[in-house]
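Of the protein chains in this complex, one is absent; all others appear in place.
Now for chain A:
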Amino acid sequence: MRVALFTTCLADTLYPNTLRATVRLLERLGCEVAFPEEQTCCGQMHYNTGYREHARSLARRHNEVFHGYQAVIAPSGSCVGMVSELYPGLAGTPAPTYELTEFLVDVLEVTDVGAYFPHRVTYHPTCHSLRMLGVGTRPHQLLAAVRGLDLIPLPESESCCGFGGTFALKNADTSTAMLADKMRQVLGTGAEVVSAGDNSCLMHIGGGLSRLHSGVRPVHLAEILASTEEDPWLPETR
């Protein structure tokens, strides 16, 4: 199956490991991955901050770049939510766009992707994956099949981590208070890895955990699923 990778500007720029893992995973599952190089940003930041016209022009551009693809995949619940849920009212119907776990479980119909990740992990479901896309238990089904992985349930997991895009700047204090509670829950699990399906939330949670030198590392779900016994995940070096 031929699929297009929607990298998201955040991951393309800051988290290339997540995207390399996504490519590796999709290819391992038999997909042919295309990367339309004209893509930049979906416009979510502009849209959510109240700059609708800027968002609209970026959305139109995105729709042109991905026009004609049968399946567009991104390892981000919020960027996919922007495209699949909000583009129709903003810039017209986009190409069919899937969040990674939706694509794996619904389209490829696979929950055991042959992954190996011998770590203690807790999972934050992220608001837009959870409530905008309704990915439900798909990430957990995938994680449950990962060999060596010890999944520790995250208490109050459905609470927002406080990122919210420009919310983290405009209401930095409230955002930090939300982050403090999220970090408390993550640290309480004793996990060494906190995972999620969205690098933006992980940047926020991970940024706080890093500031505290907490010893907990954020790892995107795609990197866990791409890791195998032959070629196991290694920490990113910058």
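One rule holds in what follows: a residue touches a chain if its C-beta (ideal position, glycine included) is under 8 Å from a C-beta of that chain, and two chains touch if they have at least 3 such contacts; residues count from 1.
Convention: contacts and distances are computed from a predicted model.
For the omitted chain of this complex, the UniProt record lists the protein as "L-lactate dehydrogenase complex protein LldF", which is one of "Rieske family ferredoxin", "Chemotaxis protein CheX", "Sugar ABC transporter permease" or "L-lactate dehydrogenase complex protein LldF". Screening A:Pro96, A:Gly114, A:Gly136 or A:Gly165 for touch with the missing chain picks out A:Gly165. Think of the hidden chain as still there; on chain A it touches residues 7, 9, 11-16, 19-20, 35, 37-41, 43, 45-52, 54, 57-58, 61, 127-128, 130-132, 158-160, 162-179, 181, 203-204, 206-208, 210-211, 236-238.
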